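Comments concern the structure below.
A single protein chain has been removed from this complex, and every other one stays in its place.
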Amino acid sequence: MVPVLLILVPLVTGLVGFLIKNERNAKVWALLSSLATLIVSLWGLTLAKTSPMLHANVEWLPDLGSRFAVGLDGLSTILSLLTAVSFPLIFIATWREQYKKAWNFYALMLLSQAGLIGVFVATDALLFYFFWELALIPVYFLSSQWGGERRIAATFKFFVYTFVGSLLMLVGIIWLYWHTPDHSFSMQSFYALHSKIAAKDQTWIFWLLFIAFAIKMPIWPLHTWQPDAYEQSPTATTMVLSAIMVKMGLFGVMRWLVPVISVGSWQWGDTVSFCCMIGMIYASLVALKQDDLKRLIAYSSIAHVGLMCLAIFATTSSGMQGVMIQMFSHGINILGMWIVVALIERQFGTRKISELGGLAQKAPGLAILLVIVALANIALPLTNAFVGELLLYSGIFSSTATQYNVVYTVVAGLSIILGAVYTLNMIQRVFYGNTNALTAKGVDIKMNEKLALVAIVALILVFGVYPKPMLDLTKETAEMILTKMNYKL
Amino acid sequence: MNAILLSAIWGIVMMFSGIFTKSKTAIRNTAILGLVLLLLANCADMTGMHVSINVHKMLYFDTFGLLGNGIAFASTLLLVLLSGRDMEKVGHNLAEYFALIFFVLCGVAIVTTFNTLLMLFLGIEIISIPLYILTGSDKRNLKSNEAALKYFLMGSFSTGLMLLGIAFLYGASATGTFFIDDLWSAGAVKTNPVFISGLLLLLVSMAFKVSAAPFHFWTPDVYDGAPTVFTSFMATIVKVSIFIGFVRLFDEGFGENQDKWQIFVAIITAATLFIGNVTAVFQQSVKRMLAYSSIAQAGFMLLALLALNSVSKQGMLLYAAAYSVATIGIFAVLIRMKDYTFEGFNGLARQQPVLAATVTIFLLSLAGIPLTGGFFAKYYMLAAVVSSGHYLWLVIFAVLCAAVSVYYYFRVIQAMYFKEGDGTTEAEPSAGFKGLLVVLAAVVLVLGIWPQTLLGFLSKLPYTW
Amino acid sequence: MPINYYIFLSVALFCIGVAGVLTRRNAIIIFMCVELMLNAVNLLLVAFSKMHFHALAATNPNAGIDGQLFVFFIMVVAAAEVSVGLAIIVMMYRNTHSIDVNFLNRLKH
Amino acid sequence: MNIQLVWLVPVLPLIGFLINGLFRNSLSKSLTGIIGSGTILLSFVVSLLIFGQVRQPGFEPVVVTFFDFISVGKLSIPFAFQVDQLSVLFLLIITGVGFLIHLYSTSYMHEEEAPHFARYFSYLNLFVFSMLLLVLGANFIILFIGWEGVGLCSYLLIGYWFKNLEYGNAAKKAFIMNRIGDLGFLIAVFLMINQFGSVTFSEVFSHAHSAKVGTLTAITLLLFVGATGKSAQIPLYTWLPDAMAGPTPVSALIHAATMVTAGIYMIARSHVLYDLTPVTQGVVAVIGLLTALLAATIALKQDDIKKVLAYSTVSQLGYMFLGLGVGAYTGAVFHVMTHAFFKALLFLGAGSVIHAMGGEQDMKKMGGLKKFMPVTSLTMLIGCIAIAGIPPFSGFFSKDEILAAAYAKNPVYYAVGLFTALLTAFYMFRLFAMTFSGQFRGTHDQEHHLHESPSAITIPLVVLAILAVFAGFLGIPEALAPNAHILGKFLSPVLAGETAAAPELSHGTEIGLMVLAAVLALAVSVGAWFRFKSKPDLAEPTGFGKVLANKWYVDELYNAIIVKPLDLLAQFLVFFEKNIIDGIVNGVGRLVQYGSRQLRLLQSGQVGGYVLLMVVGIIVLFLVELFVKK
Partner (left out) sequence: MGITHVLFWFLSILAIFGAILVVISKNPVHSVLWLIVVFVAISGHYILLDAQFLAIVNLIVYAGAIMVLFLFVFMLMNLNAETEPQKNRWLKIAGVVTGGSLLLVLVAALKRADLKTQIAQMNKGDIGLIHNLGLSLFQDYVVPFEISSVLFLSAMVGVVVIGKRE
């Protein structure tokens, strides 16, 4: 019931949204819809984990052995919650953005929300693939319609890149489907599979699926679509992309890859981890050299995601739970970063760090909020990200799945330092120093953005000081995944 | 049987309608009526109500073929409804065009239900000869003439190949008949090479008809040169129904020695996918792009032939429906465009939002994005091959090609939505036209959400003959 | 007569026809070469029909007759094709005053 | 006073931080000052009450658990405080000195306009909060939270005048160097989690004996890496001198009295582990000694008054690590305390001077300030004597305890340590002489403005001066008076076991060493005083002096071997990203387009060509049939 509502609310309101041919009303409509979704997901949180309301399973394609099966367990709850929380914040934060044909914009945003939530709650592989693509289409339109000057090329690259991945994944899913005993796409029968897949198949099926997820995350060296896409998309869409869409990849790995292809995951875990490790350092170093705020954040996000993926393949409970928590935290934090960037861009018409400076004098409120968000982004204690990263690193360090755990921890740990370097550089060069001609006329943060940012900061601190609810939420799912993973041929 | 008879009769009716009335509307309505009747007749066939004629096993009616018929007739109906008016612009002989179309449909009905090579041959010819004419029907247009001549010369050449193939098969058959189900008798091992040669030549000629590489060369030129209405007809109805015949032939005739010919199909499929998709990328004219895309789509349909199991037959039908509907829709819009190049579509979304939206849905379907029929069509094809367990490399290759296809399909979407320009239709399209497009789009979506609605028939129909 | 004589004979004729199609530029001649191919096939079919007759006459007096009937149908179709084909060629000639296939290159790439 | 209320101690400053932070635009300066200092005062009072509890004989350490911070699998990290002698001692130092410095700041920062003034105090309060968290934490994670928190605050306070990018850089440097250390700390924590399945002090220490020495060595070394970052030891010390960019009270509080001693606290806290790993102890001692020596030599040639003090801080910290390394934990903590007093005093004094000089920090431009600001100069003198280790001032006792232990461990340590002490005495008196005696060398209107600082500044000076004089008597060595070592007795429950590490000296030798040290220190001090009061060295340093003046070119070295290469690497990667990785991706696209352009040409438009290709296709198929085995 709840998951169905979570999908339906944005879907229906989104479709209706196309008809509201008035910018302001469309805006309000979108905000209300997203709030409704948020309420639903909060209601879901209040229900007992065993409550039947958290699942729905109806006939869909009997001949194909696929059902419309959705459900909320720890993992999907946390991510759908993230989605539900993010969208109102996005709408509020970008309240002052002007779009031509705004109603289409907001309608598409809502549709993408529906798609995203669908991805997270689907417990049927085919349904999952469905939503996986559906989440992509609205974003494609959003970015190529309302994006920057190079938008068409960048977005198209992004689309084709991910599309290649998902097609490969489709082949993988079909293959698995044909090997399920009862020819069904349901998660249970997929999870029952690992005994039946021969070792030689494990390898390529693993890669078929993983490449799709790796592109989405993205994992080095499949990441090059991301900075361009982020740079060229309208900020609201960029927020969706980086706060939520990136999580689709990680989610996919945790829900559909490692529990199903456990042997393959063990076999190739080191290769993947190695890529993640390289990617973290690589992205951090490249971020050092970025002058465009969006690109900088894009690369920092690559580094963060790399860490999460690394932790998944560490197959330790703290790592696994860390990933889940960190997915949420990272989403919230990077959202905050984007809001600030959007603000700056709208005020000064540039994202070039080199052209900014001294904003702290003009916009102290903004400066303080940004500093908090940025510190969360580099995982300072008592921010939510600290809890996540602590778990991630300790998970990686104590991993028994690989003998390189120490190497991973240390090398990946360097990105903690590098992360501090580029983040502080950014803060300093944008906010400190003296104002220049451009920033002299800057004004402080407006009410709506303040609202959004304060909400984010509140989340950051609350979960930074008291992460227990999150941990309790994710515990069982993490254990489940681990038990599936630890199955050996 | 009803369908064959009715189409032939109605062809004659259309032939004479030109004499009795000069009103083009009347003629078109007659045709539409005919098509509706044809559809009903086919439904009657499917439910077992049919004029009983002793066909001496020359024809064999089964749900697969009849459903294929149904799809073909329905698509034709849609085509006429959408683009009937545009046929008038081709030339004065509207009645004759419709007559020819009905004759083609007769051929279609035969090709989907043949039981002997003779009927296959006749069916193919009955389809081809009117098409030569239709291709050249725009007589003052040199491109049209050229297309017709090329089509004719190469078509008759492929007929030659087909006949040689049939002759070999005849020679190899132990019983000395042309019935497809006793072409191959295990006893006739000695004549095996003759059999294989015949099979190969038959495969080649069929591949030619469905424009599979490297026998596709006529396609772009003919589709490009032919009047767009008839291009749409050829690219959809004709192609898919021949495909159904193709699958039928290999299923009934050569099903049990799949291993002997699978590799050839695999080679042809790979070539078709590659050439179709890659060549389409660089086209400047949307019409020609669609010609290449039809080759690419044929490549995907060939996967069904490769796997040749129940899944692939279902998929074949779904593909036929999804592909036809989408392509007809796009062509219907294309016909009305001022300018057939990609630039011609720039900014269409602002001028004609409905057209743009529907075309987008059709293109997404062709690209195989979920929620559209095209996705499940492709899904079935992939599933068919995967389930057969062989040729997985081909599947991977196919999806990569599908990714390439996104490039040229999305170029149109980009032009319509994201590029500045005033590309628009020649005349403001009527509300009915738009409405029908929306219906088509809806059909595509329904196929994309509940493919069962179509495939249900396969299992549900209690077939008797 | 052993059957493979006929097989090789008609295959030879067929291939000569093919070679003709490949080498000539005159549309009509090309078309004639196609006719040549068809006749090669006819010959082969008749030969096969007699082969089957030889093999199966004992059981079925009419064995092999299908082949000859097929030839009959091929002739029918050929006649129809010729009429259409020549019509098209004439139309082409009307417009371009040439039946040289090499001049058919408005449509390419 | 119920120990459970210990949460008040950190929470009070937190409240101060919140109030000052949130309402910084509406609060008046005086109110801000009152809130800022008041909260600290309150928590000082609370600390005193707790101290009253703790000093009862037979007091057992109390662990106050508030809630479950992180619990994953078997690992459970409670949010808990540990109250025992060590933490209480630090509580007193932090809140006490902290309060004085807050008080001092109310006057020192008075030129700032209200919002920034409030910002300053909120930062300061936040710092005190984090520092208290650090010392109260009952496990390494809570400790680490405070550990990073104080780093953050020092970052914020160093960069307090954010308009000046130089200061910003200094702040960044401090934060990043701390982060490097923190990475080591974190890995140590992970190792503990692996080894002991817990990070709670009590459990870790109780299981320590069962662990392999190798692991323990790794843990302790990594922890020490963390300490080098926080407490400015080789190789991560270079941030501290730059940190002087911050307001002087900040330097006094953070970079002299409290934060930089976090490393010492942490090692003293986990001395159980260190006692088990002699290797680490050796490393700690040597690093400490080297740092002490290096910093002292650099301090010799600095002209910026705060820089001198900064390097002396580094050097003193080195001392403390020497103490830790040789197992004199009490001595180290003792020195932390005394150092907190006299170094805070010195900094505040310097601050007062700078205040009077209108922001001038260069000693070359000072001189003869004695007559203008008597209180300051007097207190400064006390501070110098204390740090120079001249009895009976506090510095003497604490330093001597360390030296004695060092001698017991290894005379070489002692020799170097003593030499460093003498250097210290030398440059401190150089500083004093150049600042307060001789002729004033500043501009005329500077001279015109010279004046004694207001009472809000002088009172803390006086208080600290008194402490600097008498604090030493808390630790009178056995040799002089049997069991007069109050501090030692007080701390013994926590730091017990050290005696095992340090073999007892005979009282005779100990007294001998004391006398030697005292006499030499006195001599050097007097020497330096006379050397500089008449003719301060204003000449540009040359030769070796230049090397010292340029801090042994260490910054330049780091720049050359770390920063530059990293920068180049980053640049290369940007290139690599753009041209190789993305190049390949786009290359695929271009390849398809190129292929398309070529394949088009097959479509020649020639029927002959088409048929030819068809026939070729047929032939190929037949060849496959003929030659490919199926």
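As written, the chains take the letters A, B, C and D, and residue 1 is the first residue of each chain.
Assume contacts are C-beta pairs under 8 Å (C-beta built on N, C-alpha and C of every residue); 3 or more make two chains touch, one makes a residue touch a chain.
Since this is a predicted model, take the numbers as computed values, not measurements.
Trainee: Which displayed chains make contact with the chain that has been left out?
Mentor: Missing chain, whole complex, touching shown chains: B, C, D.
Trainee: Have a look at B:T47, B:N192 or B:T453 and name the one touching the chain we're not showing.
Mentor: The missing chain is touched by B:N192.
Trainee: Among B:M119, B:A212, B:A235 or B:V386, choose the residue that contacts the chain missing from this document, as touch is defined above.
Mentor: Result: among the candidates, B:M119 touches the missing chain.
Trainee: Spell out, residue by residue, where the missing chain touches chain B.
Mentor: So the residues of chain B touching the missing chain come out as 4, 8, 11-12, 15, 53, 55-56, 58-59, 91-93, 96-97, 99-100, 103-104, 106-107, 110, 118-119, 122, 125-126, 129-130, 132-133, 136-137, 139-140, 190-194, 196-197.
Trainee: If you put the missing chain back, which residues of chain D would it touch?
Mentor: 608-609, 612, 615-616, 618-619, 622-623, 625-626
Trainee: For chain C, enumerate the residues touching the unshown chain of the complex.
Mentor: Looking at chain C, the ones touching the missing chain are residues 1-9, 11-13, 15-20, 22-26, 28-29, 32-33, 35-36, 39, 42-43, 46-51, 53-55, 57, 61-65, 68-69, 71-73, 75-84, 86-91, 93, 99-100, 102.
Following the convention adopted for this analysis, only the chains that are shown with their structure count from here on.
Trainee: Counting C-beta pairs in contact, which chain pair has more, C-D or A-B?
Mentor: If we tally the C-beta pairs in contact for C-D and A-B, the bigger total goes to A-B.
Trainee: Where the centres are mean C-alpha positions, what is the separation of chain A from chain B, in Å?
Mentor: Roughly 43 Å separates the two chain centres.
Trainee: For chain A and chain D, what's the span in angstrom between their mean Cα positions?
Mentor: Once rounded, the distance between the two centres reads 37 Å.
Trainee: What whole-Å value do you get for the distance between chain B and chain C if each is reduced to the mean of its CA atoms?
Mentor: Going by mean C-alpha positions, chain B sits 26 Å from chain C.
Trainee: Tell me, which residues of chain C touch at least two other chains?
Mentor: 21, 30, 101, 104, 106-108, in rising order.
Trainee: Where in chain D do residues touch at least two different other chains?
Mentor: 600, 603, 605, 607, 611
Trainee: Please output the residues of chain B touching chain A within their complex, sorted ascending.
Mentor: Its residues touching chain A are 314, 364, 369-371, 375, 379, 382-383, 386-387, 392, 395-396, 399-400, 402-403, 406-407, 410, 414, 417-419, 450-452, 455, 459.
Trainee: Quick check: in the complex, which residue numbers of chain A touch chain B?
Mentor: 61-63, 129-130, 133-134, 137, 141, 144-145, 151-152, 156, 159-160, 163-164, 167-168, 170-171, 174-175, 177-178
Trainee: Quick one: which bits of chain B touch chain D in the complex? Just the residue numbers, please.
Mentor: Going through chain B, the ones touching chain D are 150, 153-154, 157-158, 161, 196-197, 200-201, 203-204, 208, 213-215, 217-218, 220-221, 259-260, 263-264, 267, 275, 278-282, 404, 407.
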